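Excluded from the complex is one protein chain; the other protein chains are retained at their positions.
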Amino acid sequence: MGTNRIEAFSDGVIAIIITIMVLELKVPHGADLASLTALGPVFCAYVLSFVYFGIYWNNHHHLMHAAKRVNGSVLWANLHVLFWLSLLPFTTNWMGENHLAPWPTALYGFDLFMTAVAWYILARALIGLHGANSMLERAIGADPKGKISVVLYLVAIAASFWEPWVAAALYALVAMWLVPDRRVEKVTLTEEQ
Amino acid sequence: MGTNRIEAFSDGVIAIIITIMVLELKVPHGADLASLTALGPVFCAYVLSFVYFGIYWNNHHHLMHAAKRVNGSVLWANLHVLFWLSLLPFTTNWMGENHLAPWPTALYGFDLFMTAVAWYILARALIGLHGANSMLERAIGADPKGKISVVLYLVAIAASFWEPWVAAALYALVAMWLVPDRRVEKVTLTEEQ
Amino acid sequence: MGTNRIEAFSDGVIAIIITIMVLELKVPHGADLASLTALGPVFCAYVLSFVYFGIYWNNHHHLMHAAKRVNGSVLWANLHVLFWLSLLPFTTNWMGENHLAPWPTALYGFDLFMTAVAWYILARALIGLHGANSMLERAIGADPKGKISVVLYLVAIAASFWEPWVAAALYALVAMWLVPDRRVEKVTLTEEQ
Partner (left out) sequence: MGTNRIEAFSDGVIAIIITIMVLELKVPHGADLASLTALGPVFCAYVLSFVYFGIYWNNHHHLMHAAKRVNGSVLWANLHVLFWLSLLPFTTNWMGENHLAPWPTALYGFDLFMTAVAWYILARALIGLHGANSMLERAIGADPKGKISVVLYLVAIAASFWEPWVAAALYALVAMWLVPDRRVEKVTLTEEQ
C-alpha cells in the first residue's frame, strides 16, 4: 500500500483545520480601528498556530517522501497525529480569547506536547515497518530537535501557572526554531544522489 | 472508469466532516478548569466519532484498493455512505450536549446503523460489478464483523431508552473491536504475491 | 494543460460545500423527539441539495473524463459553476427554515437555474476547445434533459409564488429524473471500445 492516499488525506485534514481556525476570528460589530485591535490576542494565537501547522505539514511532506509504504498501524498513528492537530483551533482560540490565562495557555502547550508525542509514535511505526538502517531511519535519526521541543513544551506548561507570557514566548521560540528544520530533506537528497 | 476520483472525493468529504466536528467544541467563556471539564461529554463523543471516521476511512481505503473500477451505481452507493457519515457531527453533538439522553443516544446509533447498511450496499454494488470469485469478493467475504456490528447497533438503540450508558458502552466497544480489522488488507496482500 | 487539477479543485469545493450544508442542521436544545422532528423541513431540504450535489459531481466526473484539456475560459466557466453551487447551502437553508415560503422557494429554484445555465456555458466552452465532432461533443449531444430541466426550474420559480409545494415537488422530481443520467458515460465507453 503506497503513501499517496495517506498524504492526500492528511493534507486535506491539515488544510481544513488551518482554514477553520480563521472562523474563530469573529467579525467585530464596530467598524473602527479599536474593534480591530481588540482582536489582537486572537490574531496572534492564529499566527502562532498557522506556523505550527506549516511546520507539521512540511515535516509530514518530508516523512512521507522518505517512506515507501504504510500499513494499518501507520494509518492509525497518522490519525492520532491528526486528532491532536484537530484540537488546535479550539486550544488556540481559548488561549487567544482569554488573553493568556493560565489554564488555556497550559492546554495549548498540552496539545502541542501530545501532537509531538503522536508524531514520535508515527515516526517509530514507520521505522518499524521499513526496518533499521533504512533511508527513513537515517532520515529521522536521533531527532534531537524533536526531543528538546517536547521538554520545552513541558516547561512552558509549568510556566503557564507561574507567568503565562513566558509560556507563550516559549511556544513562539520553539516554532521559530523548528521552522528551518530540514533534517529529513537533507538525508533524502543525499540518498537520491 | 478508475477509482482515483471516487477515492479523492470520499477522502475530501471524510476529512472535512472529521474536522467540522471540532467546530462543535465551542470555546467556553470561562478560563478555569471547570469550564473545560464541562466540555467532557462533548469531547468524549468527539473522540468516539473520530475513531469511527478512522475506521470508515481505513475500510474505504482497503475497499477501493481491492476494486478495479466503478460505475454509476457505485458512485451513488458511495454518496449514500457519505450522506450518513455527514450526519455524524450532528448526532455526535446532540448526544454529547445532552449527556446521553435517550433520544440523542438512540439517534447516534441509528446513524451508525444506517452507515453500516449503506456500506453493505456499497460493497454489494462493487461485488456486482467485479463478479463473484473476484479478488474483491473474497476480500470482503461473508463479513461477519460487519453483520454482528449491525446487530449490536440495534441492541444499543433499544438500550438507549432503557439505560443510555449501556448504549454508549456498546458504541465504544464496537469501535474498539472494529479498529484492528484487516480483512481486506490481508486478502489483498495474499493476491499480490 | 490537463484536467487533473481542475477535477481535484472542483471535487474539493463540492466536497466542502456538501459538508458545510450540514452545519446548518443546528443541534436542538431539547433532547426529546419533538426537538428532532422540528428539524424536518431543514433536513428534507438538506437531502434534496445533497442529491443535486451528487448529480453535479457525477456529471462533472463524466464531463472531465471525456475532456482532454482545459484553457483559461474553461477554468473560469468551471469557477462560475462552482460559484452558483457554493450558494446552494444558503438557499437550501433559507428555504428549509421558512417552511417553503414563496421567496426562499423561488430563490432555491433560481440558484438551480443559474447552476444549470453555468453548466451549459462550461459544456460549450469545452466543446469550443475540443472542436465539433469531438468525442466530447457527441458525449454531450443536444442534451435534451439539461434543456428540459432548465424550463422546469423556471416553471417551479413561477409556482413558488402560487403554491410553493408544487415548486418543491418539481425540484424533487427533476432530481429523481436526473439521477440515472448516464449520457456521457455511455458515449465514453463506446468510444473506448
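A, B and C label the chains in the order they appear, each numbered from 1.
Methods note: a residue touches a chain if its C-beta (ideal position, glycine included) is under 8 Å from a C-beta of that chain, and two chains touch if they have at least 3 such contacts.
Owing to the predicted nature of the structure, the values given are computational and were not obtained by experimental measurement.
Chemist: For the full complex, can you list every visible chain touched by the one that's not shown?
Modeler: A, C
Chemist: Just name the one of C:Cys44, C:Leu79, C:Val117 or C:Met135 that touches the chain not displayed here.
Modeler: C:Leu79
Chemist: Just the residue numbers, please: which parts of chain C touch the chain that's not shown?
Modeler: Touch set of chain C with respect to the missing chain: 1, 5, 8-9, 12-13, 16-17, 20, 23-24, 71-72, 75-76, 79, 82-83, 86-87, 89-90, 93-94, 97-98, 101-104, 107.
Chemist: Just checking the interface: what residues of chain A touch the absent partner chain?
Modeler: Answer for chain A: residues 7-8, 11-12, 14-16, 18-20, 22-23, 25, 27-28, 31-33, 36, 47, 50, 54, 57-58, 61, 65, 179-180, 182, 185 touch the chain left out.
Throughout what follows, only the chains that are shown with their structure count from here on.
Chemist: Just to be sure I understand the contacts, which chains border both chain C and chain B?
Modeler: Expected: no chain.
Chemist: With touch defined as above, tell me whether chain A and chain B contact each other through largely the same residue numbers, more than half shared, or through different ones.
Modeler: different
Chemist: Among all other chains, pick the one whose mean CA position is farthest from the mean CA position of chain A.
Modeler: Looking at centroid distances, C is the chain farthest away.
Chemist: Can you check how far apart chain A and chain B are, centre to centre, with Cα atoms defining each centre and the answer in Å?
Modeler: About 26 Å, centre to centre.
Chemist: Quick check: how many Å separate the C-alpha centres of chain A and chain C?
Modeler: Centre separation, chain A to chain C: 37 Å.
Chemist: Among the residues of chain C, which ones contact at least 2 other chains?
Modeler: 12, 16
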